[in-house]
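All protein chains of the complex are present and in place, except for one that has been dropped.
First chain written, first letter: the chains are A, B and C, and each begins at residue 1.
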Amino acid sequence: MSGNSTGILFKVTTWGESHGPGLGAIVEGCPPLIPLSEEDIQKDLQRRKPGQIQSASSRKEEDRVEILSGVFEGRTTGTPIALIIHNKDADSSAYDRLKDIFRPGHGDLTYYKKYGIRDHRGGGRASGRETAARVAAGAIAKKVLAREHIEVLAYTLELGGIQARIISLEAASQNPLCCPDPLAAREMEEKLRETAEKGDSLGGIVEIIARGCPPGLGEPVFDKMDADLAKALMSIGSIKGVEIGAGFKSARMTGSECNDPITPDGFLTNHAGGILAGITNGDDLVIRVACKPISSIRMEQKTIDLSGNPLTLAIKGRHDAAVIPRIIPVCEAMVSLVLADHLLRQKAIAQ
Amino acid sequence: MSGNSTGILFKVTTWGESHGPGLGAIVEGCPPLIPLSEEDIQKDLQRRKPGQIQSASSRKEEDRVEILSGVFEGRTTGTPIALIIHNKDADSSAYDRLKDIFRPGHGDLTYYKKYGIRDHRGGGRASGRETAARVAAGAIAKKVLAREHIEVLAYTLELGGIQARIISLEAASQNPLCCPDPLAAREMEEKLRETAEKGDSLGGIVEIIARGCPPGLGEPVFDKMDADLAKALMSIGSIKGVEIGAGFKSARMTGSECNDPITPDGFLTNHAGGILAGITNGDDLVIRVACKPISSIRMEQKTIDLSGNPLTLAIKGRHDAAVIPRIIPVCEAMVSLVLADHLLRQKAIAQ
Amino acid sequence: MSGNSTGILFKVTTWGESHGPGLGAIVEGCPPLIPLSEEDIQKDLQRRKPGQIQSASSRKEEDRVEILSGVFEGRTTGTPIALIIHNKDADSSAYDRLKDIFRPGHGDLTYYKKYGIRDHRGGGRASGRETAARVAAGAIAKKVLAREHIEVLAYTLELGGIQARIISLEAASQNPLCCPDPLAAREMEEKLRETAEKGDSLGGIVEIIARGCPPGLGEPVFDKMDADLAKALMSIGSIKGVEIGAGFKSARMTGSECNDPITPDGFLTNHAGGILAGITNGDDLVIRVACKPISSIRMEQKTIDLSGNPLTLAIKGRHDAAVIPRIIPVCEAMVSLVLADHLLRQKAIAQ
Partner (left out) sequence: MSGNSTGILFKVTTWGESHGPGLGAIVEGCPPLIPLSEEDIQKDLQRRKPGQIQSASSRKEEDRVEILSGVFEGRTTGTPIALIIHNKDADSSAYDRLKDIFRPGHGDLTYYKKYGIRDHRGGGRASGRETAARVAAGAIAKKVLAREHIEVLAYTLELGGIQARIISLEAASQNPLCCPDPLAAREMEEKLRETAEKGDSLGGIVEIIARGCPPGLGEPVFDKMDADLAKALMSIGSIKGVEIGAGFKSARMTGSECNDPITPDGFLTNHAGGILAGITNGDDLVIRVACKPISSIRMEQKTIDLSGNPLTLAIKGRHDAAVIPRIIPVCEAMVSLVLADHLLRQKAIAQ
């Protein structure tokens, strides 16, 4: 229970560090007889590639996934599906000068306090690179959901303070920022470039929706659907807030505004975000997450070294200036994993 | 794994419905030799009592907890601690007229879709009354935390749109709304009364802090401290959003603003809310939750019955007009349970 | 994870000590809409009553179970079913003289070493009385199994060295020792009385079969059906050995003798005990367990006290002279719990 697994029936365990030989995931509980190829997974991995906006990260991650088990003649067998992504560019020498330094906003200090050991190679297990394993596993969850006509989509709602309107979800697939508002997308790109030039970074908001979700998914009390979604999303390194449906806005609504009226044709509004008392109500799930700005910036920052001495640090290298849009397939993956798990859990008790 | 348990090492399982004979919790993994009495638990249960603002709920819940096991001669034995709270006023006849009606904003419809059965007695397992068991269990977690000088406190930050400044946390214990701003507290009370008279309800924001938390708690990847806190809090019925530290504000910050500078004397700011890469950094934990307005309102609402026929519903009875302040000890309990669990998890690997 | 729960989907958590106010179980994951009454459970509790052979235990346990939650209008609701059995005769003064003494064969010493505290009241949590909660929970599992026409039966195969032949399983229900061999049953009773008079006790062997089990239950690798059965049965205090099908005899067989030939009409033999590679094969499950003699005997034994001083102990009171036949419903309960859990686990992945 050291925190590398998620899910009960559809269960994923990940391993690997930023600069070791590779990283991977074991997907357990995937039903048998589902068609699955490496290409199914690769598509989402591509969307997670760095350097999609500025010619970003100096590191060219070409993340090729390999399926090592659990698939026979193109179909899942019901046994664990092991996935591996080899680290192509595992040269960690660039990190040597950070060996004794705790980077602000990173897990360097807390991992050291927890384990008494400093794996300085690019963040080690705490690196954002770990999310590649999540995306790979999530692609399998999406196949399970697709069988039941459930679809999970994420897009950029806000970046660097620039807000998008939802012009069309199709538009979101047509710009590199996955923004459903083409005009806002251009502004965001511009701001991202300016910020990157200054050596600073930006935060933003991503919205995730799930369509086609049947009512009845989620468990009472502690494993409510919204609780599991909140955990899954908050477990992504740069996410600092999660809200469902009306979310923080519901704190300023009255009951008569916030309750979604029920009619024979369904709910008139969706302030609930598709979840009532922790269980899906048949409406679209709507979730938003707040992404903090990337911690690795070229601007000078105060910090300390392993011995506690103060110093000033400017992080070299060409890092992305925002986790958006790379975080979008990660959000989709986490929501898909939760839904696939609850789908199987519900099947176990269904008539 | 039907969602009635929380925690791995310090583990709580709850049971019970609103109008059955009672409800309770089993607390497993509590270390032995900790002094524990029913009075230790009762204190927090009192804070959860209804009707603290308006002479609210017609139901006079006198929740007396009984310890049924796991304590011998005033100290914990290491074996499971069973707690029971008998339902004194289990008359559910008031709910008879709701028998075939799905109340908007409630779990009536989703439980029915999930289980194919309608327990109409006051919400059954979905009732907010279930949180009494959480508060009772949380009081035991607080005793485990107190041994390590960790303290968890929650207070009202906003109610019905009225925002409080944090004048002093001591002030929060001196008004019924647990508001750290006495002036705002009076305004909130006033607005709550007005709203109750109209038969409507209000939402709000609660902030929870944990002081004295050592660095190193929380697990990498999926069981990050913030992920577990988000799940624990989002599992409370009326919570629709959770944020850590700067939370949603961090989405509009730049990296140079958001990163907390590190000095030999600690962090200069706490935008991280005490958590870096999912692990506590030694600073105070700071979490905020958005509470939606109470769903049971006297105002008329559109809904349907079991057969799908439309109707108009006005819910009788004297319900609270906000989950604040009753939700405050529930938030403290959930945060305490998460911290106690991670404290034990960290002990298992410590040198 | 302090060991008070069993099962993943059909999950049982027990609590309670021998001489506290009571003991109980929470049954989670029971599908909704199953008819369930206290009487359904009470039947099995009666079979676990002490004093069925000699006028045994001075303690007259009248174990009345109460259902506290999870059942509405005679049917399960899908929410946790809490069961309580009050301890009627919780006077522990008889144990006062054992306060500082470790009884041989009991958990007194090991619990003290584990927890640093001595709950001397009749064994506390380690008391065989804890199995009442298992039997109660098992009765609910039996109802889940009955829906699928699966039946679990246990009987006495050997007691004090006297071996029974399986004349008829019906015979087993007609003598107090649950022995399928009426003649052997009489011999066993006689030997039990003699042994009790000497102040000594006897061991024996119980066989459990499950009929009607569909093929495909059990998981590969670590949660094999036989692995879970072995754990469930070995977790009963007095069981020191578990074997499946040919069991220890298979160690002396050749492959050509041991492999069960497969024909279009099924297997020709059942040395596998109904399980191949950890998964049920459609044949009857056959399991045998070795029960050690009861540890509480009137004969003098060497032991030590809390301070490590040697002494001689003769345990007073009228204890049963064998765990058979009381252990029989406990064995049935444990096997039923495992089967119900795997039945639900299989439903989750089934087409």
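As a working rule, a residue touches a chain if its C-beta (ideal position, glycine included) is under 8 Å from a C-beta of that chain, and two chains touch if they have at least 3 such contacts.
Model, not experiment: these values are computed from the prediction.
Checked against the hidden chain, the listed residues C:Ser18, C:Ser69, C:Asn87 or C:Ser295 yield one contact partner: C:Ser295.
Within the full complex, the residue among C:Ala139, C:Ala246 or C:Leu343 touching the omitted chain is C:Ala246. The missing chain, though absent from the display, is touched by one residue of C:His19, C:His120, C:Lys224 or C:Arg326; that residue is C:Lys224.
Along subunit C, the points of touch with the absent chain fall at residues 1-6, 8-9, 14, 102, 104-107, 109-111, 113-116, 125-126, 130, 158, 160-161, 195, 200-205, 215-224, 226-235, 237, 240-264, 268, 271-273, 275-282, 290-297, 299, 301-304, 308-310, 345-346, 349, 351. Against the chain not displayed here, subunit A makes contact via residues 1-2, 4-5, 8-9, 11, 13-17, 20-24, 26, 28-29, 32-33, 66, 68-70, 72, 75, 77-82, 84, 114-117, 119, 121, 124-125. Of the residues in subunit B, those that touch the hidden partner chain are 1, 8-9, 29, 31-33, 78-79, 220, 344-345, 347-351.
In this text, only the chains that are shown with their structure count from here on.
If each chain is reduced to the centroid of its CA atoms, subunit A and subunit C end up 46 Å from each other.
Per-chain CA centroids place subunit A at a distance of 26 Å from subunit B. Each chain gets a centre from the mean of its Cα atoms; for subunit B and subunit C, those two points are 39 Å apart. Touching two or more other chains at once are residues 1, 8-9, 220, 345, 349, 351 of subunit A.
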